[in-house]
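Our next item is subunit A:
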Amino acid sequence: VEIDYWQYVFDTRVQAMDQLIANFEEANPDITVNHQTFPYADYQTRVVAANVAGQGPDVVQLFYGWLDNFIAGELIQPLDPAVFPTEDIEGEFFPIVSAMERDGQYWGLPTAVRSLALFYNKNIFEEAGLDPESPPQTLDELLAAAEATVQRDGGGNITRVGIAMGMAGQDHQWWREGLIRQFGGQPYSDDGTQVTYNDEAGIAATTWQADLYRGDAPVTQIGFMDEPQAAFRAGMAAMTIDGTFRLGAFSEITDFEWGVTELPANDEGVRSNYASYFANAIGVRAEGEELEAAQKFLAYISSPEAMEIWLEVVGELPARQDVALTEENLADPIYGPFLAGLEYAQTTIFVDEAAQRQVAIDMETRISLQGQEPADSLAQAAQEEQAILDAFYSR
Partner candidate 1 sequence: MADIRLEGLVKRYGKATVVHGIDLEIADGEFVVFVGPSGCGKSTTLRMIAGLEEISGGVLKIGDQVVNEYEPKQRNIAMVFQNYAIYPHMTVGQNIGFGLYTSDLPKAEKQKKIAEAGKILGLEDLLDRRPASLSGGQRQRVAIGRAMVRDPAAFLFDEPLSNLDAQLRSQMRIEIKRLHQRLGKTIVYVTHDQVEAMTMADRIVVMHEGRILQVGTPTELYEQPVDVFTARFIGSPSMNLLPARASDGAIIAGGAKIGGVPSRTGSGDLLVGVRPHDLLVGEASAQAAMALKGIVTVVEPLGSETLVHIEVDGAPAIATAPAKQVPAVGSTVDVWAAPGSLYLFDAPSGKSLGRL
Partner candidate 2 sequence: MSAAVSDTSRNGLWDRFSIGQKRVIWAWTFLALPIVFYGAIRFYPTFQAFWLSFTNWDLLRPAQFIGVQNYVTLVNDPQFWQVFRNTFAYLIIGTPISLVLSFLIAYYLDRVRFMHGFIRALYFLPFLTTAAAMAWVWRWFYQPPPIGVINGFLGSVGLPAQPFLRSLEQGLPSIMVTAIWAGLGFQIIIFMAGLRAIPSTYYEAARIDGLGEWAILRKITLPLLKPTTVFLVVFSSIGFLRIFDQVYNMTTNDPGGPLNSTKPLVLMIYQTAFSSFNMGYAAAQTVVLFTILLIVSLLQLWVLRTR
């Protein structure tokens, strides 16, 4: 039997998957897995478009936030509870796997999950007189550290940011699931149909974040070095907030030492994180033999063995609690903070991830470039995002 597996292009993910496929094919000599990859930007297009053509993969990787789209588009089929018992899933995986559940049915399983953490440049910390072994643990400390590490040239241009920022990166997740909650709000209603961040808490969170890049002595600059992670990697940012998936890229850094710590807590010590994952689902066209093979493959790539390989190659956290929360992993200076974050992580149910992120980007742009007050900008963002939600849920 031949089945197609699709995922997007990311070097280490491709490597890891190739390795998994090799193992799987060895164990199941009668099954061949075709591994196809697409650029991230066009990945969704591909899947959807292939569907129009009456084609499509047997096993497909999807961002959890796309699930509703994929279901609506009849791209994937629910997992057969006989093969993937619901109790097992809920018992063994991190709770965020529930984002793959609709009406009691599971539609896919992740191999790995990701959460956010604060990366910091130890060399810069040292140079600024900060202790490289005690990174900021609260928002105030974060601000102080950023102020201590930011650098400017004679013309007042920032030449090194205290913390690299940009909604185009991961900061919109931090804002949505981290800051808003830490300031006492809630981004969306429980059923996900209503935007609820346009309140006092939302304004406070947004203003706090905006103050990092506006005002007379900002500690960061939007678009600095194009991308937050690029700035950090180049040693031009003392800190950045990013996800597990960045570990692979940052591991190539040789010019300086860096460390990871949990996202900062608020004054009351409340922390909040954002977790996400790419799940694997079974394509709607898999039937009979192929369905069986696809199920086998899915089971393998969400097995503990696969997760260990994934952690090793990609650096992403295992989606099964028991595989993830080992002593060794928790003590790991790098994985530790991410795993810790998983404990209090939230996932956002996106209906159109790209569009919703764009709302956050535009909100930030209005503040940074147009000088709009954060409260006004937030209000507008809430309105825009609500429109997106309405459009989706009214279909």
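Points to keep in mind about this one:
The definition used in the following text is that a contact is a pair of C-beta atoms (placed from the backbone, for glycine too) under 8 Å apart; a residue touches a chain by one contact, two chains touch by 3 or more; residues count from 1.
Selection rule, in plain terms: all candidates are chains of the complex that A comes from, given by their letters.
Everything numeric here is computed off the predicted structure, so don't read it as measured data.
Touch between subunit A and the candidates 1 or 2 in this complex is found for 2 only. The part of subunit A that touches candidate 2 in the complex is made up of residues 41-42, 44-45, 48-49, 51-52, 72-75, 153, 155, 157-160, 166, 168, 221-227, 234, 236, 352, 354-355, 358, 361-362, 365-366, 369-370.
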